[in-house]
Every structure is written in structure tokens, then in C-alpha cells.
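One chain of protein is taken out of this complex; the other chains stay put.
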Amino acid sequence: MSFPLLTATAALPAVGAVATAAVPAAWRTAAKWLALLVSLATLALAVTVLVRFDPDGARYQLTESHAWIKDFGVRYELGVDGIAVALIALTALLIPFIVLAGWNDADPLETGSSRWRPTQGFFALILAVEAMVVISFEATDVFLFYIFFEAMLIPMYFLIGGFGDRAHAQGEEAASRQRSYAAVKFLLYNLVGGLIMLAAVIGLYVVAGNFSLQEIAQARASGSLHMATSTERWLFLGFFFAFAVKAPLWPLHTWLPNAMQESTAPVAVLITAVVDKVGTFAMLRFCLQLFPQASKWATPVILVLALISIVYGALLAVGQRDIKRLVAYASISHFGFIIMGIFAMTSQGQSGATLYMVNHGISTAALMLVAGFLISRRGSRLIADYGGVQKVAPVLAGTFLIGGLATLSLPGLAPFVSEFLVLVGTFTRHPVIGIIATFGIVLAALYTLVLYQRTMTGPVKPEVSAMPDLRARELVVVAPLIVLLIFLGVYPKPVTDIVNPAVKQTMSDVHKKDPKPEVEAAK
Amino acid sequence: MNPVNYLYLAALLFTIGATGVLIRRNAIVVFMCIELMLNACNLAFVAFSRMHGNLDGQIIAFFTMVVAAAEVVVGLAIIVSLFRTRHSASVDDASLMKL
Amino acid sequence: MENLIALLIAAPLLGAAVLLVGGRRLDAVGHWIGTLLSFVSFVIGVVLFADLLGKGAEHRTLTQHLFSWVPVAGFQADVTFRLDQLSMTFVLLITGVGSLIHLYSVGYMEHDERRRRFFGYLNLFLAAMLLLVLADNYLLLYVGWEGVGLASYLLIGFWQHKPSAATAAKKAFLVNRVGDMGLSIAIMLMFTTFGSFAFGPVLSHAGDASEGRLTAIGLMLLLATCGKSAQVPLQSWLGDAMEGPTPVSALIHAATMVTAGVYLIVRSGAVFNAAPDAQLAVTVVGAVTLLFGAIVGCAKDDIKKALAGSTMSQIGYMVLAAGLGPIGYVFAIMHLVTHGFFKAGLFLGAGSVMHGMNDEVDMRKYGGLRRYMPVTFVTFGLGYLAIIGFPGLSGFFSKDKIIEAAFAKGGTDGWILGGVALLGAAITAFYMTRVMLMTFFGEERWKNQPTRSPEAPSAEPAAEHQGEHAEPHPHESPKVMTIPMIVLAVGSVLGGGFFSIGDRFLHWLEPVTGYSEGHSPVGAWTVTGATMVCLIIGVGIAWAQYGRKPVPAVAPRGSLLTRAARRDLLQDDFNHVVLVRGGEHLTRSLVYVDHTLVDGVVNGTAAGFGGLSSRLRRVQNGFARSYAVSMFGGAALLVAATLLMRAV
Partner (left out) sequence: MSAAAVHSLWTTAADPISKIDAPKIEYGQLSPTLIVVGAALVGVLIEAFLPRKARYYAQVFVSVVALCAAFAAVVGLAADGYGTTKAHIAAMGAIAVDGPSLFLQGTILLAGLVGLFTFAERRLDPAAHGNRVDSFAAQAASVPGSDSEKAAVKAGFTTTEVFPLLLFAIAGMLVFPSANDLLTLFVALEVFSLPLYLLCALARRKRLMSQEAAVKYFLLGAFASAFTLFGIALLYGYAGSVSYARIAQVVDGTVTNVDPALANTMGNDALLLLGSALIVMGLLFKVGAVPFHMWTPDVYQGAPTPVTGFMAAATKVAAFGALLRLLYVVLPGMRWDWRPVMWAVAIITMLGGAIVAITQTDIKRLLAYSSIAHAGFILAGVIATSKDGVSSVLFYLAGYSFVTIGAFAVVTLVRDAGGEATHLSKWAGLGRRSPLVAAVFAVFLLAFAGIPLTSGFAGKFAVFKAAAAGGAAPLVVIGVISSAIAAFFYIRVIVLMFFSEPRPEGPTVAVPSPLTMVAIAAGVAVTLVLGVAPQYFLDLASQAGVFVR
């Protein structure tokens, strides 16, 4: 058989994680470089996947399939469709930047006990998360997916609780208390979601007898596997609940602000930009494919919830005093858009949603990382502690502004395309919801510009007067992201070309067709 | 005489023993109550054995006695050592571990 | 030839990129790079114009397809440019006026150490504005639409260290976003209606769609127009936008960007023609705004704000005209162009005055400046005559036509609109005369008193480098500033005549916008006469008030209307109370809800289990006998349950 590319893509960071963790305490820098190299190598592999993937080819490509746990009907089945490829590429792309941005975040404060090796741990955990995220994008076996969907909580949990933000007003004691609160909240919240999903997974097995996504989907399509309506709905809810927690959907979102607020900026990016995407991705891949009828049944409620997330998240973002919390709530609003796009059940909506996942990853990374640089300079997360930064650190301010503009999805930057697609996609089926959602773009402008005005403009605050501008390492982190934002804003075709066929498939899974326009004017 | 009555007696004895376990403080007495319960069981076995007309029940009674004897050995050892440590054989005094 | 179109945009875009990414090493030459590239764009524009003139009227539409932008199933957005007479007109206006203002800014921003960035932003604006007028579909237009919004945001807030500037910039962007919402909804509606949002399909099939949808689309486009062109009710940002450097006010908030709304309506003419209700709404908005702006303009003592008010009302004229349909489109555009000339000229003049007056903006501290800055006086004067519609000057022709068209709409609407337009003309004459008199005539109120009175803070802290509190020494501005003013003055004198004699402009635009001769209840000359009368009345009153008596250096309390007008007719107060305060309360309460309710449920559950646990563990009281009890009870239950199971 051919070289197991997908396995390699997931395994490389895993091995890297072990290796990094094994680096002796003294050689901290070595560990950092090792992690960076591994993440870059993974990126290379991901690019190979991207290249090898043929958008017009079979639905799942580069597939691998091995027997694993016969008794549970579980196989080690990997395969990627366009959506997965895009997200794997995103993950592999972001991790190097995250590593680079977190370069000094995990240096031990006191050079005390030699056996405690925070730095190695930090980067090892990041790589571990990458590995698990990647494989859960690749898994076409429900059980396999579930395992990593759950397992990735553990490294994330240690990242949040173990390596909190050093910028704390109330001192280290309070800091560590809030940190572990955030970490525990994150873990329990997602664990509960996951366990409820476990019940559904078991139920699925009882009904279907195996876990192979393709087999079940085909069986459903061909009618050979019949599910009672109520069963299908219960199972759908079980799955959806877990995904809704992971990709925070109102009202299951409250763990995200705490987690992002307490963790270091790179980890915060890891949460929203990478890990949470698994949730939305899973909705698209599992909910819609396995339970098409139930998905359609639940659509109205989910759309409303998504709508609430959009407006609610944005409004709360306006009300925040803490930069990171603000970004967190902004993300909640954006996830609302993504979920709305998925359940709009139109090509535009779902392509838009997928594109949105990618773009949101990049834009949040840009904004959050710059915010992290800012916070690390001043040692405070409170917006009120800043002012006039633009005068002392223009480049920092500029990049921050671009990140912000991306967040408010300014045309010409990547997020605009996806957001508009989602809106159009929703509007064609549910005009009212689409229109209300459009208010989100005004609110987005509000919170972004308020944030920028309060931190960057106005008279220079004495505390920030000595603030240095972005350093070389930081520029290396931000610049490529910004370039990417602009490029994908002007020319998103490469991504859409990969995504569209997969979306077409999904649309046919749920037996939906795009609504016809009133006047057939297009050529 | 109807052997069923023996069963009633056995049940009665068993209940008495159980009640004793619940209400008496002194470990020794509690233990004796347990022995009483075992004996009630024996009575039941023998009675049933008689009713069924096979001897299994009676034999089981012998086994029970042996087991009870062994239990006494172990039990007294433990209780005595407890008594020597605390100078009281009250079950309620031994309540360091709770909640 | 059409391949040049992209270059129109590319040149300033390149400039923006170079200047913004280039960094400090370009500080020395940055402004010249910017100016050069905008001139390059202008030259290209001229070349294309010549090319178009060479073609027959019906072949004057060039399109350039660059690449497919967002292809998703039925949703096909391409990056395609369309250059026809309408966009050509705008290209020339934008690049022409733009280049002049670049030139002007070289002098004006001389003392600002962030001049390079300023030019970067200006170039960015040019690029976005050109994209707006050259786009071949509404989505691409939307990109330019928000692009100019961004540029205006950056330029209004150019002096970011001033909270007022930063706030004004934010306000401008937000209000515009509300408008943009309209545009995006309009695009969605088009997509659901026509399955496309490219000009071609939409405009050619507009007739086939149901009127309801078309009306909806029209109203949404109108909303967009209100945002971008500062029409009531979304006009409030324009006044504050004067926080930006004066060249910005001239280019963006007078000549070009704010007129984008008019372009949008005229461009979507086909849609509006089929949706009379939407058209009526447009005319109403225009009429209201032209009065609103005029009234505000009368009350302002800040010269820029006064001009801003006038801009508002002039755009009101254009929107009104655009709302009239085919009989008005051409004149809307014509007025737009002439207005571009004279209003830009006026702003540049005002800038020149401030330049000479230590950036004082309060007209009550001016007076008698004509002796000190003659060039400015002359050019400003010509612009003034043009805007009030002095016979023969450009404003006269364009505005006159609009008023005619308004009457020509016929019916009561026609009378009302026409009357409003006439009234507007009178008020215009009044407030412009007021500005003229307060600035250039009367005694020199700036003598022996420092500028910068606290109650009228200056907009232009570029002056920080010069002595603020010294008594100003008015002086004429350098050549680099005066030349653009002169050019614009010439334009504002001759433009109108040139366009109107033989209806040149009409024939040029007609193929795109269409034209129908409205039959007005009153003859053309009657209208002209009426306009003249209004003109004289307005000027007369102004002369009576500000020419004959001396102007008090501190503004009198004034009538209720005056005071309201000073505060933009309380529009901001309304916004503040309803939107800002309300919004704050909403968000605050939501934050509370999120913390106590949504999150409370979560933490509550955890706490609940904790409490339950600590209650339950008390059962484990350490007494062997109670354990025995529980076992006994358990056994009893077990037995009972088993028996019960059999019983039922």
C-alpha cells in the first residue's frame, strides 16, 4: 500500500510532542526549536496532503483503513474531503505561529526544582493538541473521531491551567486560582458534552452495528439502515450537544471567555482558532451526514440559537473591559455565523461556513497574538490601562488595527468573503434571520473600533510611553498572517475550489437544493 | 409437629439476632448476635432438610458450625486487640473514620 | 485599451502599499510618490476618456475581467471592471480633484511628521473610490464602498491623539456601517431575485422582478446612500468628520466619497424606475436633507462645519434629482461634478485661511482677510458665487436644472419638491454669503487677541508646532496650495456652462442613465426667475445681518431654531440618548445576565452537587451499627422490591 500520509501528518506532531517533552530541563531553547521544526515539518506534510488532494476526485481521499477494535465495530479509518483538507491545512499553518508567539511564555519564573520542566511541557502539549486535532479531522470512523475529540481535552486542560497569562492584577495567588477555575470549567464543560455524546455514540452502535461514517451514511441513504425518527433525533441531539459545547453556541458558551482570558494568547488562539473548529467541523461532517432528517428537524432551533450567539456575543464583546474576554465574545459571535451557515442548508451557507472556519482561524490568530504582545508589554489585560499606543508603537497598532478590521470583516480581507457567503446563504432560505444577523456586522464594527480607540488612540498614557514596538520575532509571527488575510480576501478561489465539491456532497446528503431565484437572470 | 414451625422459629431467632446487632453496643454482644443469626440459619437448614427428606441441610449445618468457629477465632482476635488498645469493647467508640 | 482600467486602481493602490509598508525611510519623498501616482491615475483616466470619445455613443462601455473572485454554486462574484460614461465621469472627477488635493496637501501637511502616512491613506482612498465606481457588480462595488469608508475612517482620525478626532472617525465608520448593512441586504435581495448581482443581469432584468422586491431593494440602496452621502437620518457623522485635515474634508467629505450614494442610485436607475415608491422615498430624503443641511449651515460659526452643512444640502439636491428618475439622473450627476469643483475649492480656501490664521476655525475670529490673502479671497469668492448659483457660473446651471426637474415631476409632489428646492436655494445664498462676509469682510476681529478660545477648540493641532497663543499673522498660502485652488476656481466658473451649452453632458450620459424630458407645469424661465429672486432675498438678509452691523466675536444666544441648528438640530442628542445610552444599558445588563444567569446556571449545578455531596456524606457517621442499619434496611428494601416485582 502507499505511504500513509494522513497517519504521518497526525503522528509527526505526536512523536514531536514526546521528543520535546523528553528534552532535558537545561536545554530549554533546544526544546523550543525542536517544537518549531516539528510544527513546520507537519505543515510541510499538510501541504503535501493539500497538493495530493484532488477536489474533483472521490469524496474521501488518501484513505487508510485498518482493523482496530473488532468487538466495538471500530476501524482505524482515515480519509479527507475538501473541508477536512482545508481545516488540516489551517491547523498545520497556525501551529508554527503559535509556537513562535509563545516562545517565551513558558519560561520558568524561578529557576528552582530542576525536575519541573514547564517549557518542554508547554510545547509538547501544543504539539499533542495539534496531533489530536489533525487526526480528528481525518477520522472517518465515528468512534475514532470521538476518542480524539475527547482526548484532546487533556492537553488543552493542562495548557490552560498550567501556563496561565502572567498579566494579572490581583497577584499570582489569585491568578492561579482563576486559572485552575478556568481550566476545570473548560474540561468539565467539554467532558459533559463529550459524555453525553458517548451515550449517543453507543446508541449509534446499537442501531447501526458499526462506526464507519461512509458505511452508515450509505446505509442511511440506501434505506438499508432504518432509524426510528425519535431515535435519530435523540442521537442527533447527543452528538450536537457535544459539538455545540466545543464550538461555543449560546447558551453553552460561558467556558470560552474564562478559558481565553486566563490562558496565554497563543493558547487562547489554539482554543478558538484550532480546537473549537473541530466542533463546527463535526457538525458538518457527522450531524448532517449521519442524521440528515434530524438535522433538518432541528434546523429552526439551531438557527435561532446561532442568531442569538451572533448578536449576544457581539453585544457582550462591546461590554467587556478585558481585551481577551472581548476577543472571546467576538469569537462566540463568529461561531454563531459559522453554525448558522452550516444549518442554512445552502451551498453558499456551508461553503461560507467552512471558509469562515479558516478565515476566523487566521484573523483571530492575528488579532489575539498582537493583543498578546501588547499585554505582555504592559502586563495588564484591562482596556482601560492602555491609551495612545499608536503614537509610541505604530507598527503594533497598525497590525492590531488590521486584525481588528479582519474581525469586523472588512471587504478585501478574508473574513468578509466567508461572512457574506454565510449571510447570503442564510438569507436565501430564511430572509428574516439573515437580515437580523446582518446587524452583527454593525456591532462587530462597534466593539472592534471601540477597542482600538481606547487602547491605541488618544493621549499617550504614561505607563505605555516607554512601550517598545514589535520585535523581529513578533513581526515574523504577524506579517504572514496579515498577508494571508489580504490574499484570501482578494483571491479565496483556491479554498472555495477545494471546499465546494465537499459541500455539494453534504447538500446531497441532506437532500437539499439551493432555492431558485425569482428571475433566472444569471446568464 | 409441623416442621414449618421450626422455620418460623428460625426466622424469629434470625430477626432477634439482627435486631441485637443493630441495638447493642458491646462488640462481644453484637458478635454473639451474629452467631445467633448463624444458628437460626442452621435451624432453618435442618428443618428444610427434614421437610425435603434429604440430608444436605443437616450437612450444611455442620459446615456452618465450622465456619462459625473460624469466624469466632478471627473475630475475637480482632475485638480483643481493639479492647486492649482502647480499654472498651464498645462498637461506637471506634468511630475515628467518618464522613 | 480596457486593460488600462485596472491600472487606474493599481497606481494609487501601489502608492498606498509602498507608503504604508515602506516605513520611515520614505518620509522624505513619500508625499511626492503619492501625488505622482495619483496624477498617473489621472493621466490614464484622460487617455481612456479620449478613447471613449473616439468611440460611438453606444460602444462607450469597456469591461475588463480580471479573475473569478468568489465562485460558490450559483453565487458567482467576479473581479470585473466596467468603464462607461458614468464611471468615466467619476474617474475624471476623482482623479482630477484628487490629484489637485494631493498637491495642495504637500503644502498643507508640511509640518506634520506623519505626512507620508497621510499620503498613503489618500492614495488608499483614491484606489477604493475608483474601485467603487469601476466595479461591474454590486459585491465588488461594496468592497470599494467600505474601502472608502475605511480610508475616511483613517483620515478623519488622522490626528489620533486627539480624542475628538478618534471619536469622530469611529462615529463616521459606524454610521456608514449602518448604511453598508442596507447595501449588503440589497445585494442579498438581488441574489435571491435575479440569482446574480452583476450590473448586467440585474439592471437588464429589473423589469421582470416583482415590484415589491424591487421596492425593497431600492429602499435598501437608499439606506446605503443615506449612510455614505450623509443624508437624513444618517447624516450626523459628516459634521464631526471635519475633525480631519482640511484636504480630507475637501476631497472625501465634499467632492467625491459623499457623492457615492448618488452614484449608487443613478447606477441602479433601472431598479428605481420600476419601483416608484422607492423613488418617492429617495426624493423625500433628498428634500429633507437639503433643508436640514442648509439650516445647519446657517448656524455654524466653525467655517468647516458651515461648509459641511452646505455639502449635506447640496447632496440633498443631487439625491432629490436622482429620485426623480430619468428626468433627473443626468442633472444629479452634473450637479455632482460642478459641486465637486466649487465645494472642493471652497474647502481648500477655508484650509488656506486656517493655514494663515494658526488653524483658527471660528469665523467670528476672522474678518477682513481679503487684504491679507487675495488669491484665497478670489478663488473662494468664485466658488461662493458658483454655489449660490450666480448666473453663468456652474452652480447656476446645474442647480437650476434640478429645480426645474423637481417641478417637472408634476402633481403635488412636483410643487412641494420644487418649492423646497427653491427655498433651499434661498437659504444657500444666505449662509454662503454669511460665511463670505464673516471671513473676508468686516473689521479684523482677530487683532490683539490670541486665537484658540477654549469654547472653540481648533481642529488642526498641526499648529502645535507654531506658537498657539500668539496673535495670528494672516498671510497668503504657498503656490503649491494656491495653484489647486485656482484650477478648481476656474472649473467652478466654467464647468456648468461648458456642460450645459448644447447639453453636452446630457448627450454624454444619456446612453447610460437614460433621459426623458419632463414637462414642467411652469416654464423654464419662470423657474430661473424664481431662483434669482430667492438668491437675492438670501443674499440680502445675510448682508443685512452680517454686512451692515459688526459681527459679535462671541456668538449671541440666538433663537431656538439657531441653537438647535448649532447642535445639528439635536440629531446627536437624540442619538446619544437613544442609541449610546440605551446601548450602554443594554450591554451592561447583558454582561450581568451572562455572568449571573447563563454562567450562574453552570456554576449553580456544580455548587448544587457539592452541597448534595456534603449533605449525603453526613450519613457516613462512622458508627458501625448505623452502617448495619442501612444494610438491614437495604436488605428489607431488596426483599420488598423483589416480592413487589412478582406481585405486579
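Letters A, B and C mark the chains as written, and numbering starts fresh at 1 in each.
One rule holds in what follows: a residue touches a chain if its C-beta (ideal position, glycine included) is under 8 Å from a C-beta of that chain, and two chains touch if they have at least 3 such contacts.
Computed from a predicted model, the values in this text were never measured in an experiment.
S.K.: Using the contact definition given at the top, list the shown chains touched by the missing chain.
M.R.: Computed over the complete complex, the missing chain touches A, B, C.
S.K.: Pick out which of A:R28, A:R179, A:H334 or A:R429 touches the chain that's been left out of the picture.
M.R.: In the complete complex, the chain left out is touched by residue A:R179.
S.K.: Considering the whole complex, not just the chains shown, which residues of chain C touch the missing one?
M.R.: Contact residues on chain C toward the absent chain are 606, 609-610, 612-614, 616-617, 619-620, 622, 624, 626-628, 630-631, 633-635, 637-639, 641-643, 645-646.
S.K.: What is the set of chain B residues that contact the non-displayed chain in the whole complex?
M.R.: Touch with the absent chain occurs at residues 7, 10, 14, 17-18, 21, 27, 30-31, 34, 37-38, 40-41, 44-45, 47-48, 51-57, 59-60, 63-64, 67, 70-71, 74-75, 77-79, 81-82, 84-86, 91, 94-98.
S.K.: Using the document's contact rule, name the residues of chain A that touch the chain not shown here.
M.R.: Residues of chain A in contact with the hidden chain: 67-72, 113, 115-117, 146-148, 150-151, 153-154, 157-158, 161-162, 176, 179-180, 183-184, 187-188, 191-192, 195-196, 198-199, 202-203, 205-206.
Definition applied: only the chains that are shown with their structure count from here on.
S.K.: Which chain would you call central, comparing Cα centres to the global Cα centre?
M.R.: Looking at where each chain's C-alpha mean falls, the closest to the middle is A.
S.K.: Pick out whichever of the two, A-C or B-C, is joined by more C-beta pairs in contact.
M.R.: Output for the comparison: A-C.
S.K.: Starting from the mean Cα coordinates of chain A and chain B, work out the distance between those two points in Å.
M.R.: Chain A and chain B have C-alpha centres separated by 65 Å.
S.K.: Show the residues in chain B shared as contacts by 2 or more other chains, in ascending order.
M.R.: none
S.K.: Residues of chain A that touch two or more other chains: which are they?
M.R.: Residues of chain A never touch two or more of the other chains.
S.K.: Using the touch definition up top, name the residues of chain A that touch chain C in the complex.
M.R.: 185, 188-189, 250-251, 253-255, 312, 315-316, 318-320, 347-348, 351-352, 388, 390-391, 398, 405, 410-412, 416-417, 420-421, 423-424, 427-428, 431, 434-435, 438-439, 441-442, 445-446, 449-450, 453, 456-460, 490-493, 496-497, 500, 504, 514-523
S.K.: Can you name the residues of chain B that touch chain C in the complex?
M.R.: 18, 21-23, 25, 30, 91-92, 94-99
S.K.: Over in the complex, which chain C residues touch chain A? Could you list them?
M.R.: 20, 67-76, 139, 142-143, 145-147, 150, 153, 157, 160-163, 165-167, 170, 173-174, 177-178, 180-181, 184-185, 187-189, 191-196, 201-202, 204-205, 208-210, 213, 583, 586-588, 590-591, 594, 598-599, 601-602, 606
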